[in-house]
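The structure is given below, and queries will be raised subsequently.
Only a part of the assembly is drawn; its chains keep their places, and the rest are absent.
Chains here go by letter, A and B, matching the order in which they are written, and residues are numbered from 1 within each.
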Amino acid sequence: MKLASATLMLSAARVEAERLGVIVCVSVVDAAGYPVAFLRMDGLALGCIDVCIKKARTAALFHMDSADFARVACPGGGAYSLELTNGGLTSFGGGLAVRDRNGVVVGGIGVSGASTEDDIAIGLVGLAALS
Amino acid sequence: MKLASATLMLSAARVEAERLGVIVCVSVVDAAGYPVAFLRMDGLALGCIDVCIKKARTAALFHMDSADFARVACPGGGAYSLELTNGGLTSFGGGLAVRDRNGVVVGGIGVSGASTEDDIAIGLVGLAALS
């Protein structure tokens, strides 16, 4: 995950958040879950920072969007306690796996601060900026 | 969050706890979740200390009362695992966001030791001392 790519994603996500009129933070991590770039909009509830980083990490470390991760990593989901591994993961939407042209996961993007639906929509706009 | 404000809140909360005949601890934190002031009444179950601090942090970090946070941050609530972020948050009542005259969150107050209902009532009395 190049910084140039991460920056593109952050910018696109921010524009979308402003268009929707919501305040979010956005994190982009590499394939190992380490942060590449991050931004938070003014007025954000500070607890969302850790959330968006964990969403991005979840997607990168498990090669799946956090909304899909949530279906199994919860009580009764078949893999309950998975969400407790790797220092704590996120079992709801807003984390998206970032893939290269060959489908290989190269990182993740996480959005937090708005409704889960909007967080996901903003993340998708970030992803689209790469293609 | 000024110490003078926090002290006012603690005093009012304590008086209310004594009036109700319950033993609680009360924590006031700033907008970033850092402690400003704390008190524990004699005889408190010591486990409640960490609880009231986490309640106050939860409210401050997510700009909402912990009772509202509890509705989403639980299994089946739509944002399950949110309660595991930020070093561990509290998904039940007794943490209240403290706002200034413009509605901006400036901190949180957390109460623990009595029933959740009483903890909330005591926190509200603390909040009221500011206005």
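FYI, contacts are C-beta pairs under 8 Å (C-beta built on N, C-alpha and C of every residue); 3 or more make two chains touch, one makes a residue touch a chain.
Computed from a predicted model, the values in this text were never measured in an experiment.
J.: Please state how many copies of the single repeated sequence make up the complete complex in this structure file, given that 2 appear here.
T.: 4
In the analysis below, only the chains that are shown with their structure count from here on.
J.: From the mean C-alpha coordinate of chain A to that of chain B, what's the distance rounded to whole Å?
T.: 29
J.: Write out the stretch or stretches of chain B touching chain A in their complex.
T.: Interface residues on the chain B side: 31-33, 58, 60-63, 75-76, 78-82, 84-86, 89, 105.
J.: Residue numbers of chain A touching chain B in their complex, please.
T.: Residue list for chain A touching chain B: 45-48, 50-51, 54, 70, 73-76, 83-84, 88-92, 116.
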